[in-house]
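Of the protein chains in this complex, all but one are displayed in their positions.
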Amino acid sequence: MSVDNETVRRAAKLARIAVADEDVPGLAKELSSILDWVEQLSEVDVEGVEPMTSVTPMDLKRRTDEVTDGGIQDKILANAPDAREGFFAVPKVVE
Amino acid sequence: MDELSSMTIAEARDRLRARDVTSREITEACLSEIESASALNAVVTSTPDKALEMADAADAALAAGDAPALAGIPLGVKDVFCTEGVRSQAASAILEDFTPTYESTVTAKLWDAGAVHLGKLNMDEFAMGSSTEHTCYGACVSPWRRAGDTAPITAGGSSGGSAAAVAAGLCLGATGTDTGGSIRQPAAFTGTTGIKPTYGRCSRWGIIAYASSLDQAGPIARSVRDCAILLGAMAGHDPKDSTSADLAVPDFEAALTEDLRGKRIGLPKEYGEGLGAEMQATWDKGAEMLRDAGAEVVEISLPHTKYALPAYYIIAPAEASSNLARYDGVRYGYRAELAQGDGIVEMYERTRAEGFGKEVQRRVLVGAYVLSAGYYDAYYLRAQRVRTLIKRDFEAAFEGVDAILAPATPGPAFGLGEMEGDPVQMYLQDVFTVTLNLAGLPGLSVPVTLASNGLPLGLQIIGKAWDEAGILGVGHALEARAGFTAKPERWW
Partner (left out) sequence: MTALAYTEPAPKVIAGLKDDWELVIGMEVHAQVASKSKLFSGASTAFGAEPNSNVSLVDAAMPGMLPVINEFCVEQAVRTGLGLKAEINLRSVFDRKNYFYPDLPQGYQISQYKHPVVGEGEVLVDMEPGVGRRVRIERIHLEQDAGKSIHDMDPAMSFVDLNRTGVALMEIVSRPDIRGPEEAAEYVRKLRQILRYLGTCDGNMQEGSLRADVNVSVCRRGAYEKYRETGDFSHLGTRCEIKNMNSMRFIQQAIEFEARRQIAIIEDGGTVDQETRLYDPVKGETRSMRSKEEAHDYRYFPDPDLLPLEFSQAWVDGIGASLPELPDDKKARFVKDYGVTEYDASVLTADVEHADFFEAVAKGRDGKQAANWVINELFGRLNKESTPVSESPVSAAQLGGVIDLIAKGDISGKIAKDLFEILWTEGGDPAEVVEARGMKQVTDTGAIEAAVDEVLAANPDKVEQAKAKPSMAGWFVGQVMKATQGKANPQAVQALVKQKLGVE
């Protein structure tokens, strides 16, 4: 099994998903089965092969520097779970 | 099924223009069908008032003789498209009641073309799934059943709601998105037609992202012609999407042909390995039909085929883990109830644990893992290299053929719950479709026959980049010879 409980906890921490202790072994098993399965990629000879960066080769279009957006505070806050005085409010962040 | 809501788009278009029927009549027929089809759970948000208003506007335009291409055609929209003022959740509890203040480019183009918005369609949460069971709205049920059986069958996924709605006559066509097969597989499972265009053909702006380098929008409809019509309206360059192609959109409908003389069609030999007899026979039959249409059919090789799915299940979760980081309970959607003393980290972790479904959590965790320090090269970078090889396979193959004919799925639709508990088994459903997403190529799923258990089987036509017109032509020829007219027997 390639993924142990500790790895699941670490990935969950990185992904900011709370995982109950009792769910960790099950998840470890599922992730292991997925990762063991993708492991077959190690058979492929990728020596000297460029990793893909854009699937359909195109130039990155650039826009001109003009203010064309903004001034929509109402829309920005419209779906907020907690908005106050024009701000999004979240539980206190300690720096 | 109501006759009006079961028309093809082409037929409805002609009758609307002949003033033989009004958009309001067709729209009302669709709304009434939707009303009575709650057992399918295909439509998750219905917008009758909006629909009728749009229908009336279309009727007025039709009466005035300046109606745009899709005037008065009622469509369903996959819940993954952001639609202004209409709840858009990508079937996720984390986007609880999210009501966009904006309209996705693709749907905006459809409404500009006069189409009527019936409502939002069920899907797998964030388009992650092949069965439309992983959804906050509850599973979508296919209108199809196995012969002599009442067990609920999947409409496929992730665009299962779109496929079910089109197959059950709830709308004339629907939008879908396809990241690993999410248009083509549901279409094949429900006897409908769906096309995933070339990556970059349709704008992704306003479509809730799953895996950005793979996601493409496309239509599911009742015929190849309808797909051509819808795709023509959906496609086109969008300056708001840096990956959308600045290319002219051809007249797809005009490119439909039944004559394939001079065309070479490839059959990838790797796709036959381990294929069930019934699907193999269907594929052979399809090849025969194309020969009958004048095409030369040859065997080709796509040697890295078997690595496509594993590569996909690294790349897609990696991108998803990042794309879904924005669902944090700060600016929109669900925010978990917090206990006394809980801080921001608890808010994130609980919101995301409660808001994301199991399959989404699984993929986000896989994605975070394969990108994490020490694993990036072994997983993500290697997968992107394999992706290059897969694309090269196709490039080499397309030097000798104009299009490729392949199965769309390993077999007919499976029963709801049958794949539960084994994620990899479920992932294998996408084995024939996912390669195209990795290579950015267009693919069209066309229903060909019914399997012995009474469920539809479809074939897939794969084209060169930007050659949607070509595969629509081949599909049209295949459709004409397959003569697939079966409809699900109404039980809902």
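First chain written, first letter: the chains are A and B, and each begins at residue 1.
Operating definition for what follows: a contact is a pair of C-beta atoms (placed from the backbone, for glycine too) under 8 Å apart; a residue touches a chain by one contact, two chains touch by 3 or more.
Values in this document were obtained by computation on a predicted structure and should not be read as measured data.
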Worksheet entry | Full-complex contact with the absent chain, from B:Ser23, B:Ser88, B:Thr282 or B:Thr435 | B:Ser88
Worksheet entry | Which of B:Ser6, B:Thr22, B:Thr175 or B:Ser213 contacts the chain that the document leaves out | B:Ser213
Worksheet entry | Omitted-chain contact residue, chosen from B:Ser104, B:Ser131 or B:Ser445 | B:Ser104
Fill in: Touching the absent chain when the full complex is considered, from B:Met54, B:Leu118, B:Ile229 or B:Leu371
B:Leu371
Worksheet entry | Residues belonging to chain A that touch the chain removed from view | 13-14, 16, 53-54, 58-73, 75-77, 82, 84-95
Worksheet item: Which parts of chain B are in contact with the chain that was left out?
Response: 81-82, 88, 90, 95, 98, 100-102, 104, 204-209, 211-213, 239-243, 318-319, 321-322, 324-326, 328, 330-332, 344, 348, 368, 371-373, 376, 380
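Here is the rule we use: only the chains that are shown with their structure count from here on.
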Worksheet item: Across the complex, what residues on chain A touch chain B?
Response: 3, 7-8, 10-12, 14-19, 27, 30-31, 33-35, 37-44, 46, 49-56, 58, 60-61, 63, 72, 75-76, 78-82, 88, 90-94
Worksheet item: Which bits of chain B are touching chain A when the two form their complex?
Response: 97-99, 101-102, 198-200, 213, 239, 242-243, 245-246, 304, 306-307, 310-311, 313-314, 321, 325, 328-335, 338, 342-350, 352-353, 356, 361-362, 364-370, 372, 378-379, 381-389, 391, 422-424, 427, 438-440, 465
